[in-house]
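One protein chain is absent from this view; the other protein chains keep their places.
Presenting chain A:
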Amino acid sequence: MVKTPGQGGLPPVNGGAPGFGRIRLRRRAKNVGGVALSLVLTLLGLLLVTFIIGRVMPIDPVLKVVGERATQAQYDAAYQAMGLDKPLWQQFLRYMAEVLRGDFGRSISTGHPVIDDLKRVFPATFELAALGTLIGVFVGVPLGVIAAARRGGWIDQIARVVALVGYSMPIFWLGLMGLLLFYGILGWVGGPGRQGIIYDGMVPTVTGMILIDSLLASDWGAFRDAFSHIILPASLLGYFSLAYISRMTRSFMLEQLSAEYVTTARVKGLSERRVIWGHAFRNILVPLITVIALSFGGLLEGSVLTEIVFSWPGIGQYITKALLAGDMNAVLGGTVLVGTCFVLLNLISDILYRVLDPRAK
């Protein structure tokens, strides 16, 4: 079985990017049918929980639709039209059918259907979290491997401190301090937001990810501008991701390096480099993929606080704004979307694990 990350090693990750340390779906399901069933049940549970949350909301959803000055007759009509007079289980079925059709209702604060809003804001978060994960992988994996290979050496010590600080730092505070230093004092990066004002709306939207869109349009000025805006928040997320990835890589590697085949390889006279990268590292690739997938999910979530700090128009900012406005449709729509991403990431890492690891068959 694959090692479940976060059960040993360092503590689970903090409020900034919570949930790295947990594995969400047990790999208990033995076959594809089991995986599918578990997926459906989990998604169903997700909908049930959001449905219940929507029910306990103290705000009257009917009043939000008809307004404060509606007559009793108008109120009753809307009440029935929304199906609130039906038994709860029928309401739940109706909610489920709506969500499956991609209908999350209309957002009260933006006036658009929630699904359209989500389509607009999700690419911004995805771009940020993807770049953060890339940074986390490209720094964290080598750091973890070297820390394991030179156990107790100075790189190991540094990696330890980096991880400890990452686990203890409030991400939104680090973001503010980063803005102060790199934007306010040094002026190295662009300020809050995704783009400078001059480039706003200049790049035609294809994927919704500005870095890619500006490349597609061959607009180098816009690309550099977008890059200067994304690099700071992405590096911050990357830092939290690398704290986790490097710890996990280190403990996976230590386990491999104490295995007998490594001793054999050394006895055969292979160079240390071949032993580490060619033999031991190849064997941790599969569990590492699970870790990276989890870390990506954690960043999707951790971006909520980061987006607020950097005024990043992504899903985190969308949910938070809706929340403060009492806009429940938008909150629940966003929650379902992020939750579904989590479940799918788990599924993908599960499938990759099965495909790549011959022992799993």
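Everything below uses one rule, namely that a contact is a pair of C-beta atoms (placed from the backbone, for glycine too) under 8 Å apart; a residue touches a chain by one contact, two chains touch by 3 or more; residues count from 1.
Heads up, the rule we're going with is that contacts and distances are computed from a predicted model.
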Practice task
Among "NADH-quinone oxidoreductase subunit I", "(2Fe-2S)-binding protein", "4-carboxymuconolactone decarboxylase" or "ABC transporter permease subunit", go ahead and choose the protein name stored in UniProt for the chain not displayed.
Solution key: "ABC transporter permease subunit"
Problem - Touch criterion as defined above, residue of A:M82, A:L164 or A:I348 at the omitted chain - result: A:L164
Practice task
Extract the touching residues of chain A with respect to the undisplayed chain.
Solution key: 7-16, 18-19, 22-26, 38, 41-42, 45-46, 48-50, 53-54, 56-58, 164-165, 167-174, 176-177, 179-180, 183-184, 250-251, 254, 297, 300-302, 304-305, 308-309, 319-320, 323-324, 326, 328, 331-332, 334-335, 338-339, 342-343, 346
